[in-house]
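Missing here: one protein chain of the complex. Every other protein chain is in place.
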Amino acid sequence: MEVTQIIIQVLNSISYGLLLFLLAAGLSLIFGLMGVINLAYGSFFMLGVYLSLAVIEQTGSFILALLGAATAVSLVSMVMEVCFIRKIYNRELDQVLLTFGFAYIFMDIVRWCWGGTPQSLPKPVMLQGSISILGAIFPVYRLAVIFVGILLALVLWLIVEKTRMGVIIKAGVDDKEMVSGLGINIRLYFTLIFALGAFLAAVGGVLGGPITGAYLGLDSEILVLALAVVVIGGLGTLKGAFLGSVLIGFMETFGNAFFPNYAMMTIYITMVAVLVLKPNGLLGKDERP
Amino acid sequence: MFLGVTLLIALIILPFGLGSYGLSLMISVLIFGLFAMSLDILIGYTGLVSFNHATFFGVGAYVVAILFYRGWDNFWLALPAAVAASVLLATVLGLVVLRSSGPYFLMITLAFGQMIFALAWKWRTFTGGDDGLPGIPRPDLGFPVSMWNEQNFYYLVLVFICLSFLLLRQLFRLPLGRAIIGVKESESRMQALGYNTWLLKYLAYVIAAGFAGLAGVLYVYYNGFISPQELNWTMSGMAILMVVIGGTGTLVGPVLGAGIILILQNLLSAYTERWPLVIGMLFVICVIHVKDGIAGYVMKLWEKGWKGYESPGSEKPN
Amino acid sequence: MKALEVRSLTKYYGEFQVLKNVSFSVEPGERRAIIGPNGAGKTTLFNIISGTLKPTLGKIFFFHRDVTYMSAYRRSRLGIGRTFQITNLFFNLSLMDNINLALQISNSSLNLEEFLRSWGFWEKRRTRVGNLSYGEQRQVELLLALAQSPKLILLDEPTAGMSPVETEAITRIITELPRDITILIIEHDMEVVFTLADSITVLHYGQILCEGTKEQVKSDPRVKEVYLGTAGEEV
Partner (left out) sequence: MNPQVALQKARRLVDGENVDIVTGIVSSTVAYALRDYLVENKVPVIIANAGAAGLTGEKGSKYIFRVSFANGQYEYPMGDYAYNQLNLRRVVVMAPDYAAGLEKARGFMDSFRANGGEIIQEIYPKLGTTDYGPYLAQVNKEADAVWVHFSGTDCIRFVKQYADYGLKDILPLLATGDLVDESALPHQGDAAIGIVSSHHYSAALDTPENRKFVTSYRAKYGEEPNMYADQGYVAARVIVEALEATGGDISDTEKFLSAIRNVRFTAPRGPFKFDPETQNVIFDTYIQKTEKIHGKLVNTVIKTIPAAENGWSQPK
């Protein structure tokens, strides 16, 4: 394992970790803040991939695809939240059933419109090819993913730490009743946050698309990955999601390199290890009394 | 009580009215019904939503298959061994998973479940890897009734599911069972009364695993094979759906839920390509209108007498 | 032989200190009230005594047995019953089931029918507890604790949210409780405190301001100045 390989593996870990962050950030908000177990979250990611594929085929512009797909998915999520999820906020089991139902619906719609054969997303023209860093060849696109990942982390961090909406989000995590008691229209905020979560999932889809490709079954794979990251990092904390995703990025990459036989298990071993030491995730707060 | 007896009689005379395909579907419904019923012990009675219940179902099946490949195919030996294996696994897993609660419990059970799924996938020499272990013959019970005959096997499964139902109903009448229900209602109040709530949840987890193992044994004898697919989290997810649609905390509900989902999955897919879409919509409608699952709904209509019964789900002032 | 002894109890939530070196003891059969403004640390003290919370420093003795680090359910077994500030019952179960859960684990020889008849709830035994009135639910909180035949009962604002009539009823029930049960009560309603309590401990910002009989506390200048308002109008 000489130096160049280590460099690539470290870059791989970071790019995979940040890709995971893109997908986990949205789920961390929804799952952590509103306690909504959203099994349809993977579908938002998959819809993001397929919609951006459609937009690119028409317009050829990656940016348009990114924005178009993300807004479309967040609109869909808004409708879903207002008409259905709002009715069952404190009923955990029914949320599992409802979102499982939507996962079925989205899966079939995708199969109906795009068919079963797997497709791949073209990378934006300027991000194609690869460059060599200290002798190690690394795809340019992955560097872009790293850059966007960090940028998004900062933007989200600013929103949550510095803006009024951020404060309300954090207060909402602690005590929904109190926040609505302060006269803030918490329902509107939940819809917005749910939509923001879906928007992030779609953005993750569009950026991850060229790496993962578009195929049926992508939704449940991504769901398990995102849930793992969110739980390891601790519910409701974006810092936790960031920490969790980078941790898994390194564990998966170096795990596959050093213990190929256990590749299927590395993510779950990490999850169990963290949850055994800290039952509420790395940064998760203890159960409310 | 009357409702239960009519349902039982219907199940007994059913095989005579059904064609062989219908019968095979009913056998699967009963096997998955037992599996969902065992999960209902956790969801409906203890308030624990476990995402690795398929692990115990799969382990039960694998133990029977592995024993067969090693030359042990005596039914009366394989069944208790399989159930014991599931119970033993649960005693170990329970110690770890029960440290977390709420969404974390959901996820740590998912993690363990997937680890055991990966183990079955990788351990080719022992579990046959991802091709699984095919070629498991029907059990030989020792007396002249052949289990290769679909109707006989149907009655074998029926006996097991009825026994399990009666056993569980009795359990939840005993003080131990009442206490487990108490844990679901309010764990803090139970502790204030002097109950070791951790131990109660642990016992419920182990008991549920045993019945799931039993369902797994019947499954492998019926289908004649077991593959890692049965250990996957999607299988646990389906079991949760069966319990929720059927109606939690009713034991009979999950069996109805299993019936609905399996029949839908099989018949619908014969008529329309878009069967997932239809099932998805049904789930959504079910959540919004039928609050406590089919069985809960039926119970409510049947027992109009219960003074002002509201659905337990959304009533609890928290 | 002290029923309950609390020795230099301290508790921190992060850097925020809730209890500062609290020490007091209660005689068997005594009715001790703990009063103090909101945030004085009363409920924290209760939770540490009942075992749902662990103290940062200090010891707790129950009939001279060190229970500081004993789990909540073992302390209940020893004979510490409690009620909750926010009604915490088995709402979906019938009243009978609720009481049975308490009876079946306590080593008392109480019979369900006798017990419920003595409290006048026998007719309502089949009702779902969630359907009882708020006042009745608060009474059931008390019944559950009593069904454990405890030696010590922790009452966390038993009259909270009750109408004057209900308050009067529950106060009467508590006063008529047999003297072999020690009672520790958190209460804001001064009338209830003064009719019920043999002695009072006043908690203020996590410290004991003063302690003594009803008369001593009533006349204590510090209590007046901090708690009953500087005007010191006659209570």
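Points to keep in mind about this one:
The first chain written gets the first letter, and so on, giving A, B and C; residue counts start at 1 in each chain.
By definition in this document, a contact is a pair of C-beta atoms (placed from the backbone, for glycine too) under 8 Å apart; a residue touches a chain by one contact, two chains touch by 3 or more.
Computed from a prediction, not measured in an experiment: that's the story for all the values here.
Every shown chain touched by the omitted chain in the complete complex is listed here: A, B.
Within the set A:Y16, A:F84 or A:F102, the residue that contacts the chain not displayed is A:Y16.
For the chain missing from the display, the contacting residue among A:I137, A:L158 or A:L188 is A:I137, taking the whole complex into account. Touch with the hidden chain on the side of chain B covers residues 19-21, 24-25, 28, 121-122, 124, 129-132, 134-135, 223-225, 227, 229-230, 265-266, 269-270. If you put the missing chain back, the residues of chain A touching it would be 5, 8-9, 12, 15-16, 19, 117-120, 129-130, 132, 137-139, 141-142, 211-213, 215, 217, 221, 252-254, 256-257, 260, 263-264.
To be clear about the criterion, only the chains that are shown with their structure count from here on.
A simple rule picks the central chain: find each chain's mean C-alpha point, then take the one closest to the mean of all protein C-alpha atoms, which gives B. Comparing the CA-atom centres of all chains against that of chain B, the greatest distance is found for C.
Distance between chain A and chain B, defined via averaged C-alpha coordinates, is recorded as 32 Å. Looking at chain C, residues 52 sit in touch with two or more other chains. Residue positions of chain A in touch with at least two other chains are not found. Only residues 50-52, 71-74, 76-77, 81-82, 84, 88-93, 97, 100-102, 104-106, 127-128, 130-131, 144-145, 148 of chain C touch chain B when the two sit together in their complex. Within the complex formed with chain B, the chain A residues making contact are 31, 35, 37, 39, 84, 87-88, 90-94, 96-98, 100-105, 107-109, 111-112, 220, 224, 227-228, 231, 235, 261-262, 264-265, 268-269, 271-272, 275-276, 279-281, 284, 287. If you check the complex, the residues on chain B that touch chain A are 43, 49, 96, 99-104, 106-108, 110-112, 114-115, 118-119, 121-122, 233-234, 237, 240-241, 244-245, 248, 274-277, 279-284, 286-288, 313-314, 318.
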